[in-house]
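Remarks on the structure that follows.
Every protein chain except one is present and positioned as in the full complex.
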Amino acid sequence: MSSTTEQAQRGGINVARLLMSFGPLMFLAVLIVVFTVLKPSFIDPINIFNIMRQISITGLIALGMTFVILTAGIDLSVGSLLAFCGMVAAVVAKGGTANTLSLSTSGTQGYGWFAALLAAVVVGAMAGGVQGFAITRLKVPPFVVTLGGLTVFRGLTLTISNGGPISGFDASMRWFGTGLIGPVPVPAIIFAIAAILCHIVLRYTRYGRAVYAVGGNAEAARLSGLRVDRILISVYVIVGFFAGLAAFVLSARLNSSEAVAGIGYELTVISAVVIGGTSLFGGIGSVGGTVVGAALIGVLQNGLQFNNVSSYTQSIVIGLILILAVAFDRWLKSRVRR
Amino acid sequence: MSSTTEQAQRGGINVARLLMSFGPLMFLAVLIVVFTVLKPSFIDPINIFNIMRQISITGLIALGMTFVILTAGIDLSVGSLLAFCGMVAAVVAKGGTANTLSLSTSGTQGYGWFAALLAAVVVGAMAGGVQGFAITRLKVPPFVVTLGGLTVFRGLTLTISNGGPISGFDASMRWFGTGLIGPVPVPAIIFAIAAILCHIVLRYTRYGRAVYAVGGNAEAARLSGLRVDRILISVYVIVGFFAGLAAFVLSARLNSSEAVAGIGYELTVISAVVIGGTSLFGGIGSVGGTVVGAALIGVLQNGLQFNNVSSYTQSIVIGLILILAVAFDRWLKSRVRR
Amino acid sequence: MSGRTEGALSRHQSQNWEQPLPATEATAPAPDSALLLVEGVTKHFAGVMALSDVSLEVRPGEILGLLGENGAGKSTLLKILSGVMPPTSGRIVFDGAEFNPHNPQDAKRHGIVTIYQELSLIPTLTVAENIFIGRAPLGPLGLVSWRKMEQDSRAIIARVGLDLDPATPVSALSVAEQQLVEIARALSLQSRLIIMDEPTSALTETEVQKLMSIMDRLRRDGVAIMFVTHRLEEASAICDRMTVLRDGRLAGHLDREGGPIKLPKIIEKMVGRAASELYARPTQRDVAGDVRLSVRGLRTVRDPQAPHAIVLEGVDLDLKAGEILGVAGLVGSGRTELARAIFGADRIAAGTITLDGKPIAPTSPADAIALGIGLVPEDRKHQAIFAALGILNNFSIAALGRYSNAAGFMAERREREALASYRKTLSIRMASPEQAIEGLSGGNQQKVILARWLARDPKVLIVDEPTRGVDVGAKAEVHQILVQLAARGIAIMMISSELPEVLAVSDRIVTMRRGRITGEMPGIEATEEKLMELMALDRKQEATP
Partner (left out) sequence: QDKLTILGSIPNLGFPFFVHMLNEIKAEAAAQGVNLIESDGQNSAPKQTADIEAALVQKVNAIVISPLDVNALAPAIEEAVKAGVPVVTIDRRVDGVEGILAHVGADNTKGGEAEAQAMVAAFPNGAKLFHLQGQPGAGPAIDRNKGVHNVLDPLKDKYQIIFEQTANFARAEALSVTEAGLAANGKPDAIICANDDMALGALEACAARNFTDVKIYGFDALPEALVAVRDGKLAGTVEQFPGEQSRTAVQIAVAYARDKTEPKEKLVLLTPIVIGKDNLDKAERLGETK
């Protein structure tokens, strides 16, 4: 990652060179070509927009996860936190847990989409903050804290909803999941805007520089006057915020918040980030890479489903291609002069 | 971990000192006392043996995972690999995939338990070796390779068995899962022996010390003349071997190999290792810690179930206690002089 | 041969702790049959030509100095010899046979032992285990015998004058102690050729002398040594011959002809022109500044994570604006501790610090920096460098506030301009601001770190071992920079283990021992002997602690 994509992000690099220098992007391009040859309708705008909408949920969380992993941290709780925030949003939107059943959009006595959105992102950010606090103050490794969070948030979600879903939101809320602006799905737009903002923050702000520095060498960062603990806490707040945002969009899209939402998302999200070239040891990576990683996973899944490949074979193919995409990237990097 | 438990392992330290110096062990002791006070039958030998049998499966894998994490690696594929090896063992034991339904122990035309065991551990070790190869030669990070493995092995398992379980093994095989030696369950004995062997290997052999060295600083280890790649491959072979062994024991215990076996085990197993004080950044940790970590999780689950705590509350409590156990350990370490 | 040895050690005779060495010249093999021949070795890294057609030879029982500026290719050559990387082309003959080591193990098997420039100990393992890595002594049943390993390693580290519990994890050691452990490990291996890449960069005079007498004994036993250092006096004192590299090419060989090789000759070969005086003695500058930083009764607490660490036992110190205060001391005298305590990096147990007359109590480096204090730490790799980041990011990290607007966006143009200007004033040799800092030579890395602090315009700048691993030319430049900074009114505290350096740039010098200040004198009056006396551990005291 790093140098190559950063170059790309500064613009002025031709496409071929870019493809050649960043394995996953090249893989993505190849996959799109292959799937289109297999079934030309793959490249229909409607399917492309489907894919964009599909990757937007895990993609949003992956943006936050990029910050976390850049600091050499990890957040395993995001799937559960997504379910938790979604349930909170649903409770706020519907004005309670009782009316779980009405699919009708009328007659809800809730507080409207804005309150629901606010609740989701605030709860997500706060939950992230608590975890960040445990990581920095109690000195418990991120893996342990967020693994604990994974089970705690799931338990809380199930407790709130007693295992069931809370469904039926009003049209204004549903727009965030199902609406279109022109031909483009709203979730895809939200994801795109968020990705651009994250890119700007990481690349062009003081704060972004600090995140890279803390991940690159925490001790040197401390000795350079950075408030390492605050920065660490902040990245967990950010990923929590994005889990909340993703939860809101997912609930709006499904017209339902489910207690079982987001199971296993942590691995999908972390894959997207890591395939995108961000190092689990911190300090190296970019938002652009994460977007490519998320797109690679999304295109693979959609393309295989599109061709009605059996789900067993799908598992095998997806696993192998992920490994190959990264292996190819390493190989390119070892050859191409940096 | 490290020094404190290592001291303990060198023997000659009194129990109180040991408890005081290693947080999770102290937590374990406290939990046992609390659960016993709440319900004295908790400490019945039967229940203790139940717990031992329950932790033996993930515990076995956790032993192998300790090697991997000591080298700063990770193996997310263990749950899927367990299912895969279990299915292979079942096919060998039953002589095919066809007779999936007969629970009768008679009339099987398979190759017997020994062949099944051998098949499970050999396949597991080979699968681990392949992953280790991808990690060292293709230079793909362990997280990515084994995440790929996670989906690949699950897909292979489902393909072999076409989704269904393979059930009904003969008594000699079932003994490994359900038998007793004296009052002690066979799986617990297998786990105990394996733990002792692993402890000896890690602590008292050159190979074991090389594993620590590679995890402590791979580059320095290479400069010191260690064959880093071989050692890295070997730890994935070891964890694969243990996944195979655990699969055999689990199949014997359940009298069935399921395609959905082991889902989510990677997190339980890694928790056990990390709670036991092994650093995800490598070089620090011990088998003793892993055993304590596995026991802590097992006792918690059993004890909460024993007291009829609702499943949702269980999740919350388990998550919090895992975090607290590690936080407490860090706190002890920051106070007590080493 | 014995005459030569005396010559080599004459400088150190007065403090030679070793027993007089028995003459063993009879056992030394004929000195003119080469043990190692390097012929036309070339090494390319993607685009960079690190070595070009280098040839040299090493004979049994001799110490060959390998010298050159930062980036001249010394380490690269040594890494090729020890099997870390293959040459692009060229031939190596060891002991009369073609030699192509594929990995460090190969080289080890042939009896080539290497002390690498970047420490190659495993921090999480104990001292004993590091010494016996890959060859732990086995007891009955073929299991590792920890007791024997620890006993043996105690003896091995004692050879280099270390007295440590071998069960201590290496991560708890200071850089100097780690360096000594690494040397001890190398010496304990059966070897015919020992390669030492800057073994002395973290050591003080006493340890250096110790090492030199050991090297001398090895030489008498017929072991060949290749020795890299940027401290030319050392090289001149101990080396039988020198090979000098310049920009990856062979610049020439130097031979001891009767007496030690003279420094000007070496420098001329290294930099390609005649060198003027290496260290200019300080002219008595007019340090009329007020007291800027004042420390009274400073004590630190023992950190349970590093029980061997020195604690400060009540330090009083004044630092004036515009002066360079040199801090001398032996390894473990607490100099680094003092710097870290003032900088808020370690917890203070008691004592007061005042800055410009106002009491301050920084509890974190961020506090100290906000107050106008800067620290260039001793361990560049672990405490200063962001290896994954480019030079620009490394440069501006302590001054992000200066190069960003109120909204938090980086003002990248201003940042680049600032770097460009420091690049000029400090003459930093680099390709571009995006270049990874790892790709710079040590001296240039150090200059980037200095620039990092200059960008903050500190009132007080503490530099801890500012020229570790920096070549003569760059070293002089760094000294020049320090003097210029002081002239601008910055109060500078310079910790250094190299006495000539302390003597060269300090306006005033204090010495430390065991967490206390033991003496003070103006730089102009100081001599190595005077300082050594104040620094050295009193033996009687040590015997009865």
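Should a chain be cited, it is by its letter among A, B and C, assigned in written order, with residues numbered from 1 in that chain.
In this section, a residue touches a chain if its C-beta (ideal position, glycine included) is under 8 Å from a C-beta of that chain, and two chains touch if they have at least 3 such contacts.
What you see is a predicted model, and the numbers here were worked out from it, not measured in a lab.
The chain that is not drawn here is touched, among residues B:29, B:200, B:263 or B:324, by B:263. Annotation: of A:94, A:206 or A:253, A:253 touches the absent chain (contact as defined above). In the complete complex, the residue from B:250, B:284, B:300 or B:323 that touches the missing chain is B:250. On the side of chain B, touch with the chain left out of the figure occurs at residues 39, 41, 44, 46-47, 50, 53-54, 57, 101, 103-104, 154, 157-158, 161, 163-165, 167-168, 174, 177-178, 250, 253-256, 258-261, 263-264, 301-302, 305-306, 308, 310-312, 314.
Mapped onto chain A, the interface with the missing chain covers residues 39, 41-42, 44, 46-47, 50, 53-54, 57, 100-103, 158, 162-165, 167, 178, 250, 253-256, 258-261, 263, 301-302, 305-308, 311-312.
Here is the rule we go by: only the chains that are shown with their structure count from here on.
Taking each chain's centre as the average of its CA atoms, chain A and chain B sit 30 Å apart.
Chain B has residues 279, 334 in contact with two or more other chains. Across the assembly, chain C contributes no residue that touches 2 or more other chains.
Looking at the complex, you find that chain C touches chain A at residues 46-47, 343, 345, 364-366, 368-370, 375, 377, 382-389, 393, 396-398, 400-401, 404, 408-410, 412, 434, 436, 452. Remark: chain A residues 76, 134, 138-141, 143-145, 147-152, 154-156, 158-159, 163, 267, 270-271, 274-275, 279-280, 311-320, 322-323, 326-327, 330-331, 334 touch chain B in the complex. Only residues 82, 84, 103-105, 108, 114, 116, 119-125, 129, 133-136, 138, 142-144, 146, 169, 304-305, 307 of chain C touch chain B when the two sit together in their complex.
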